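Here's the structure we're looking at; comments come further down.
What you see is the complex with one protein chain gone and the rest in place.
Moving on, here comes chain A:
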Amino acid sequence: MNKLKYIFFATALALGMTSCEKDNYDGPTAGLSGRFVDVKTKELIEQDIILGTTIEIIEHGYASRTPQALIVKTDGTYANTMLFANTYTVTPVRGNFLPVDSQVVDIKGQTTLDFSVTPYIRVQDVSIVKSGTKVVATFKLEQNVINNVKKIGLYAHSDARVGEPMRLVASEINLNAPSDPTHVYTLEIDLAANSNTLKPGNKYYFRVGALIDAGEAKPNYRPAVRLDI
């Protein structure tokens, strides 16, 4: 009986050790990274970290057409360093710039792909300063499409990735009209009225954004500034 037990055990062990052999594929070795750049100013196009621009990639050679999504970082760069080398269809979607066409990309090793795009709105001449018990932002807007500007906003958060979807406090104005390129827009956050969320003595990030009125469009931004309040 004891012998049987050993035989059984040895067999089970042998089966257990060997069974994994056949499906041990290599891990992903390739990757795709790059930047979203303003076609005119050559600057990076700022994004949201959540609900921001995404890049859909569809790997060729499979029946499934379900895309994988790459998230674009707040500064307008993106990277996925763990992809399988293959041919992909790459499409940036739901962005804050004029839609761009899909392209077929051979991803081999760490591949770089930059997108030169036209942002819906250029937020310009931004100044965000603390003035008394308020944080005041002034800026100009230059829009590149004829749509209305839906809203403009000043957003505050303790994290540098602050934006419309990620804020502790927002001060917004619904414009619902085309913007005036010569007008200086002003937004304020009253620190005293938000003392429960923006605690005096701490540092917070402030960022201005403008949202075009187009389906699934995301806001355009300038980099956040950090203020001591």
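In this section, a residue touches a chain if its C-beta (ideal position, glycine included) is under 8 Å from a C-beta of that chain, and two chains touch if they have at least 3 such contacts; residues count from 1.
We adopt the following convention: contacts and distances are computed from a predicted model.
The protein name that UniProt records for the chain not on display, among "PepSY domain-containing protein", "Starch-binding associating with outer membrane", "Thiol:disulfide interchange protein dsbE" or "Protoheme IX farnesyltransferase", is "Starch-binding associating with outer membrane".
Considering the whole complex, the residue from A:Pro28, A:Pro165 or A:Pro223 that touches the absent chain is A:Pro165. The chain omitted from view is touched by exactly one of A:Ala79, A:Val93 or A:Leu227, namely A:Val93.
Along chain A, the points of touch with the absent chain fall at residues 51, 64-66, 69, 93-94, 165, 167, 170, 193-196, 215-216.
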